[in-house]
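A single protein chain has been omitted; all remaining protein chains appear in their positions.
And then subunit A:
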Amino acid sequence: MSTFSYSKNDTQTSHTCYHCGEDCKDEVLHTDNHTFCCEGCVLVYDLLKESDLCRYYTIDGAQGISPDPGFFNGKFDYLDLPEVASKLIEFTDGKLTAVNWYLPKMHCSSCIWLLEHLYRLNAAVRSSVVNFPEKKVRITFESSQIPLSALATLLTRIGYEPYLSLDDLEGKQKQKWNRVRIYKIGIAGFAFGNIMMLSFPEYFNLGQNTTDQDLRLLFGALNFALSLPVLFYCAADFFKSAWSALKGRYLNIDAPIALALLCVFLLSLYQFIFQTDPGYFDSFAGAVFFMLIGRYFQDKTYAGIAFDRDYKSYFPVAVSVLNVDTETRKPITELQKGDQILVRNEELIPADAVLKSAKALIDYSFVTGEAEPVERTKGDTIYAGGKQKGTAIELEVLQRVSQSYLTQLWNNEAFSKEKDDPNQTLAGRINRYFSLTVLGIAVVTFLVWFFVLNNPETAFLAFTTTLLVACPCALLLSSTFTNGNLLSLFGKNRFYPKNAHTIERLSHIDTVVFDKTGTITLSDDAVIDYVGRDLDMDELTIIKTLAVQSSHPLSRLIVKHLPGIAVSRRALTGFTEVAGKGMRALWGKTEVKIGSASWVGAKLDEGEVNRNSEVFVSINEQVTGQFTIKSKYRPELAETIVALKKAGIQTFLLSGDKPTDQEYLTGIFGDASAIYFEQKPQEKLDFIRDLQNWGGNVLMVGDGLNDAGALRQSNVGLAVSDDINNFSPACDAIVEGVQLSLLPAYIRLAKSGQRIIKQSFAISLLYNIAGLSFAVTGALSPVIAAILMPLSSITIVAFTTAASNIAAGRATRKVTNVINAQV
């Protein structure tokens, strides 16, 4: 076996693209004394220069985005259909129209600047305002001057293709919960502050004469009036959530809170009406205010990550429909049985269909996990979810989108099942007993004072202070803040759990199941060997130039594997590509073929079972050799498995692929029985279910839709992604690929989190016991109780924050040390 014999050209200096900042790997293009890596980048540069927008490059340096080469004219034509447009438009008055689009490519302050100067690119744009955290831009434009499709095209041409999903077409708009939440906090804070102020005289024992009595009545009435919006508006979510839990016959964390709030409010109301006491409206409003703030911070960490996408967001919004020689774009929701559709290279097949073209090469990696495309011939049925590779194909739709294969997979019960069993959360469990106990103590105290000691005044006082002092909000805060802080600590380590429940389930994990393709293998890198006679510089140039023409994944990998070779498009003529076979072109008078063995005319050795992908090369009908392409595993894989085993966690591998690299993987997983090949999505799901039936708490590590069922079925579904905006909707957490080695640390941190919650429960229990022992004797004044409550909360918050930070530091450091020691 020989390796490449080319030597690095010493005189060649590396160029970086002025637009996108990437190294220029192929041809270097020069324009205005700047270097560019591709035509696309030059086009954007020219466009910006024309409109005097070159300041784009001086803000953050070369941060541009190379426009999508797959773009074609007419891609957005469907946006001009009235029924589509009406669903995407936020506002229109006939002249001015506003849209609010999600641009996932937005990433830096240059982007903000450029997107807010769209009016210079097209005068019909009146204004554009960026919301960077949400990656959205609101564009107001004159609809008579620029159609919606032209606006989308404009954004795409400068590299920011708007993300339009089927959900937009079906008219689902994201709720403005964020604002409602802020209203609630604001109003609760307003009520809390004013009630406190009006209660001041009460705190300092206002005089008891008649004029003071009138004032007392006024203060009481105002406090009552102020607490009404808090009860009916701000605290409504607690009551709603508690009520729906009660209807489902269980107690959730909101149930005791709702009960305590209701008790305090009714008691205060009683005291106000009968003028026995000023009531505890201040504590009531304060408790709601603080709890709302806690929840706000908990949710805010995750505002940037939209977990509410479903499979539909992977589907194209519109597809080309052929109608006697004319091609129109039609939203796929309106696709009917019998429609003739045209699917281009790299496009997803939106519905089950029959192939009308002679041949198609379908990549089902999205559905089955199999990395190599399969060939289909005319008349075959092609299921939705496959991606066409190569030339455009014609299809006849068999089923409407909502009835297709992927949708069926999605409708499996595992997807509809809610994982959050309330009894599984630690806080929920403790809280349930705690609130029952507190209520019991309060009732017993009340009854003893009322009937045995015959002291109704003290009975009410003791009852209230007991409820107040033991208010479960300290407990609520301890789990809310610990988990909230852990969520952000996980986020800093590039691990994004969906919610607090995920952290808790993560702490119980004892089995980890890995998917292979795209999870433990690198999606954009592979080990490529070349077997055959040595190639000289010219031949390598020819091969690379030819490979650049194709969008086939193997061609891409070969291009990537020849970094030092320049691409020259000039000499290439007569290029043809036959999907599923290979390419042919003329280089001057030399005929070059790249592709399968039969395509180039190579003989395969008899008996040799080859499990790797192979690409053969022939020059002038002479087979020079072959590239073998093996998927490359994440370098940290071995250490990760070792660390997981050390922590007593079982590991399995499920692959949709053919059994390649069995020896290597057995070495890593230690046991051949832990590795399963050729698993269909349903089998993966069943495997996880079996493990769970054996009592396992399973963490599934996968990459996307093809294992979505398994991800959803597992206790924690972890999606590996190199782009956190691109992940499976079924997952509970996302991790960046390079961080996968930290998995043992993440599990350990989740465990520490549970310990911290227990510790802070213990602390608040101490508070409660001390407070309660005063309260039941009736010796505690409500004011002191009201002061004690936030004080204990603050202690708890301080404790959980400090403890979880220390735990996070320790967990990640330990793993890094282990890895460093092994390397």
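Here, contacts are C-beta pairs under 8 Å (C-beta built on N, C-alpha and C of every residue); 3 or more make two chains touch, one makes a residue touch a chain; residues count from 1.
In the analysis below, contacts and distances are computed from a predicted model.
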item: Protein that the absent chain corresponds to, by UniProt name, given "Cytochrome oxidase maturation protein, cbb3-type", "Phenylalanine--tRNA ligase alpha subunit", "ABC transporter ATP-binding protein" or "Spore germination protein KA"; value: "Cytochrome oxidase maturation protein, cbb3-type"
item: Among A:Thr16, A:Asn194, A:Ser596 or A:Thr801, residue touching the chain not depicted; value: A:Asn194
item: Contact footprint on subunit A, counting only the chain that is left out; value: 52, 54-55, 58-59, 109, 112-113, 116, 130-134, 178-179, 182-183, 186-187, 190, 193-194, 197-198, 211, 215, 218, 222
